[in-house]
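Of the protein chains in this complex, all but one are displayed in their positions.
As written, the chains take the letters A and B, and residue 1 is the first residue of each chain.
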Amino acid sequence: MVRKYKPFLFLLPSLVFLILFTYFPISYSLFYSFHEYNMYTRKPIFCGLKNYINMLHDSIFWQVVFNNVIYGVFTIFPTMFMALFLAILIDEVSKFKTFYQMGIFYPTIIPMTAAAMVWMFMYDPSLGIINKFLGLLHLPQPGWLGDSKTSLLSLIIMAIWKNLGYYMLLYLAGLQLIPRELYEAADIEGANWFRKHYHVTFPLVSPTTLFVFIVSIIQSFKVFTQVYLMTQGGPGYSSSVLVFYIYENAFRYWDIGMASALTSVMILVLLFLVLLVFGVFGKRVTYSLI
Amino acid sequence: MKKRGNIIKHIVLFVFTIATLVPLYLIVIMAFKPGDVIFHGNYLLPPLKPFLGNFKIVFESAPFFTYLLNTIIVVFGILIFQLVLVIPAAYAFARMNFKGSNILFMLYVIQIMLPLEALIVPNYMIIRKLGLIDTRISMILPFIASGYGTFLLRQVFKQIPKELEDAAIIDGCGHLKFLWYVLIPLARPTIVAFSLVSIVTHWQDYLWPLIVTNSPSVRTLTIGLGMFVQQESGADWGVLMAATLFISAPVLILFFTLQKTFIKSFMTSGLKG
Partner (left out) sequence: MRKFFILLSLLLVVLVIGKVINLKFFYPVGVAGPLARVIDKMVEEFNKTHPNIKVEPVYCGNYDQTMQKVQTAVLSGNPPDVAVIEISELYTLINMDAIIPLDEYIEKEGGEEFLKQYYEAFLGNSYAKGKIWAIPFQRSTIVFYWNKDLFRKHAKELEAVGLDPNRAPRTWYELVKYAQILTEREGDEVLVHGLILPGGWNDWIFEAFVYQNGSYLISRDAKKANYNSLEALEVLQLWHELTNVYKVNPPLRPWNTTPVDFAAGKAAMMYYSTGGLPLILKTANFEVGVSFLPMHVQYGTPVGGGNFFIFKNIPKEHQDAAWEFIKWMTSPYWAAYWSIQSGYVCVNKKGYEEEIMKEHLKKYPQYLVARDQLKFAYPKIMAPEFQRIRKIMVTNLDAVMLGQKTPKEAVETMQREIQAILDRYK
């Protein structure tokens, strides 16, 4: 008798917490998204789709979504390509490998809060090293975090710095699986460095690319700490992202109904995106993940 | 011809590495320089005489050692609970056949795609209902059912050959003994990898501790640093960098001592085939 239930005994502890802190919250969010529940109402009042309608009419919401998209696109692609590029280089050189790996990967280890501190200093328009450097080259010195045109860009640059090393290591691992014979064959055919890697390496690291892509998408939705510490979403809403906007609605304005609606939308979008990417590109990949 | 190409590669790598190292360099040297020196723009060169006054101010201003202790308790608490919960679950999925195994597993996989950041509001309400606001345990619980860990370990457990399992059954080993004496030692590199990833990830937790804690007695390093900024912001970058160095030092030290293990861990943290 016990035999039958043994698997569930093994599963039970983790399942309990999984449901309690992931699935129950999802339904909770959904439930409250259909209610008006804020400082004004004090108790949740059913209101149907009102929160969603308000959200769709809220220009700030669209700005925030737009920011998330821009942030995602401009962190994912540059990081991915640079990571692959650097991984290939490290793979091909024979000396100083560890130095390069450590030096490029350490940002992943440093707590985001610490990174935010030092980058706030570097971005300081008058004292910071970036503008001082630009000044030496007689280039324009933007306001970075204090200018709505560059606030999001500032966060993007920092994100690339922070994640590059991790994706690079993933690609390095993926590169090890490519049979050397393929490179030798390409060399014999007279392919130069770029063509060699474009035709051999790039397709064959596609499982890693898929993984990096999915992880990056999820990462780009998680952004909070740096926004909270460096810009508070500002100036205006130029650097506000979804999680930050949810935080503001919930904990600054105490509008739980709206925050729940935003949360529900975010979950849906996340799941949709990941499944989409997986569905479209997963087939192209020569492994089955499950 | 080949040699020239090689040198170019080294140059490119070198430039990238040095550029990436700049922030770390700044943190370290500015931590040991007095604020007014930095103020007047002299922060690029390492200090001839390291100035320890910044650290003194850091520890006098806020209980950073308490924060350190709390962070350690929370991070290792999370790790231990994760291992305790995830190893049996991974085992069940990897080596036991039961109905609904695939569907249940999907639940774990989906969790990977839903970071806690997406669920702060309802999770906050739940913790509040449980009366756990402002406790260390509140910073631990939501993270312990790790879909990622379950996935990773299931992968590794699946790779153990059936013959070993058969041998164990013949020897009269039950599930638990098999797990403990055979699988876990064989899966050690992956468990180590997962542990390092978990430590690095949760050392950085910010949003969740921010909303569930208030008191300095349970506050963690990242929150402490964040609040510290408000006070000293702009006034004294030397002090701020000293605090920054302090909160990063433990993980950085771990990183430098276990270099190869770290690099290997993160390399294999991808979910390959």
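List of remarks:
Just so we're on the same page, contacts are C-beta pairs under 8 Å (C-beta built on N, C-alpha and C of every residue); 3 or more make two chains touch, one makes a residue touch a chain.
Quick caveat: nothing in here was measured; it's all calculated off a predicted structure.
The missing chain, though absent from the view, touches A, B when the full complex is examined.
Only one residue in the set B:L83, B:V197 or B:I211 touches the chain that does not appear here, and it is B:I211.
Of the options B:L13, B:V28 or B:A62, the residue whose C-beta touches the omitted chain is B:A62. Interface with the hidden chain, as seen from chain B, comprises residues 36, 39-40, 57, 60-62, 128, 133-134, 211, 214-216, 226-227, 230-235.
Where chain A meets the chain that is not shown, the touching residues are 39-40, 124-126, 143, 146-149, 234-237, 248, 251-254.
Throughout what follows, only the chains that are shown with their structure count from here on.
The distance from the centre of chain A to the centre of chain B, with each centre set as the mean of the Cα atoms, comes to 16 Å. On the side of chain B, the complex with chain A involves touching residues 5-6, 9-10, 12-14, 16-18, 20-24, 26-27, 30, 38-39, 41, 44, 84-86, 88-89, 91-93, 96, 98, 101, 104-105, 107-126, 141-145, 147, 150, 175, 200, 203-204, 206-207, 210-211, 221-222, 225-226, 229, 237, 240-241, 243-245, 247-248, 251-252, 255-256, 259-260, 262-263, 266-273. Those residues of chain A whose C-beta lies close enough to touch chain B in the complex are 4, 6-8, 10-11, 13-18, 20-26, 28-29, 32, 86, 89-90, 92-93, 95-96, 98-115, 117-119, 121-122, 127, 129, 132, 161, 164-166, 169-170, 172-174, 193, 207-208, 211-212, 214, 218, 221-222, 224-225, 228-229, 243, 246-247, 250-251, 256, 259-260, 263, 266-267, 270-271, 274, 287-290.
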